[in-house]
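Missing here is one protein chain; the remaining ones are kept as they sit in the complex.
Showing subunit A:
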Amino acid sequence: MLVLVCPQVLNRRCVEAAVMTGLALNCRINKRSLFDRKHYFYADLPAGYQITQQRVPIAVDGSLAYSVCVGAKQSGVITKTVKIKQIQLEQDSGKSLHDDLRAQTLIDLNRAGVGLLEVVLEPDMSCGEEAAAAVRELQLILQALGTSQANMAEGQLRVDANISVHHPGEPLGVRTEVKNLNSAKFLAKAIDYEIQRQINELMNGGEVLNETRSFDYKLGLQRFMPEPNLPPLLLYDSASLPASADPQQVINIDRIREQLPELPSVTREKLIQQYGMLPEHSFALLNEVGLLEFFQNVIKETRAEPRMVTSWVLNTFLGSLKQRNLAVSESPITPSALAELLDLLDGKAISSAAARQVFEELWQSEGKTPAQIVSEKQLELMQDREALEQLCRATLEAHPHTVMDVKKGNPRAVNKLIGLARKATLNRADPRLIKEILEKQLSS
């Protein structure tokens, strides 16, 4: 049996998180908001009702800018905005687990009563991808604020999607609701599927029924009442803060505004400005937890061009992580190691092929620096032009048929010769230099 606790009091940290989130989402913060009880017959709340903000929520009228990738290779980025109707503070409910086989329902009350921020978006999005992108952006903002870890798979961020279709210029159609979506990818899929289903239904002369009819029925039974145990929540700004107020008992919106961290959109803009990065790369860097920090640490320590660092971090490094199913924090390769490797490459001490080889070695041989690996494996770039010319000449002499092909005008034959010559250098030569020498020797 649970413990009867009444009345309950508000958690200051939840209010601060709500104000912070409201400010980050360009909302108007209500200096006076109210709490309500929402009653329904479902055993997932120990009190038999949920404390929420039905009448006057803590924040209203905000907006969320998000970007979707467009174009054939998804290389273009378009920024869109979705209006935010309101942000309300609630209590989370318990989790019901239905065991159909034994016809029983089990309720996990561990999360019941935990503070929940509900962000209500206006119907401004027109496809699954947009919704997913908006949710992804929201997730990044919440993570930047520290409001929530916002891990969808763990239920820290949950999305209910309301979907309807209509002809341009006509009012919104009858909506259906898809609940409990636990990843952005599935959210996009579910929405697109539902859009298509509704269109097909209407094209075939049918109509969209409010699928969650039971939900409507439940609405009729849902009863609201002001929460008598929580007086109106009063927030202040520096102008309205009473001088005698106990700082422990009041929340100053302006103070929270001052403490707002940098938001993802600003971070991305900075990356674009500072490093000449492509917008899609700035998105990619922020999309992976810890990747931006990794990138910034590499940039700090290397002489290599930002463009090169971006490419290595986003392609080589991130690709390898994904292949091994690792998070950035689990990477055995430190930013310093990658910086050192890129310095070697940038200083032409090694070829990019050798660099990739060293990179692979770094995964295996923890503790070794790139320089150590280069020297152990003798991967230094051959700088001696005479020696290279000798090697090239030997390659040409060994492959007369290929040389013949070149002379016949087959362009691929040159590449084959370059490959053979590089092999002879054990990949330690700059391919551009090899190409130059070979072309010179062939034409002479």
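For the reader, a short list of remarks on this structure follows.
One rule holds in what follows: contacts are C-beta pairs under 8 Å (C-beta built on N, C-alpha and C of every residue); 3 or more make two chains touch, one makes a residue touch a chain; residues count from 1.
By definition in this document, contacts and distances are computed from a predicted model.
Hidden chain, UniProt protein name from the list "Non-structural maintenance of chromosomes element 4", "Adenosylhomocysteinase like 1", "Alkyl transferase" or "Glutamyl-tRNA(Gln) amidotransferase subunit A, mitochondrial": "Glutamyl-tRNA(Gln) amidotransferase subunit A, mitochondrial". For the options A:7, A:205 or A:247, the residue in contact with the chain missing from this view is A:7.
From the options A:34, A:47 or A:65, the residue with contact to the unseen chain in the full assembly is A:47. Remark: the omitted chain is touched by one listed residue; of A:100, A:246, A:262 or A:397 this is A:246. Interface note for the absent chain: among A:209, A:225, A:326 or A:426, the touching residue is A:225. With the whole complex as reference, residues 1-7, 9-10, 37, 39, 41, 43, 46-49, 105, 107, 109, 219-220, 222-225, 228-231, 246, 249 of subunit A touch the missing chain.
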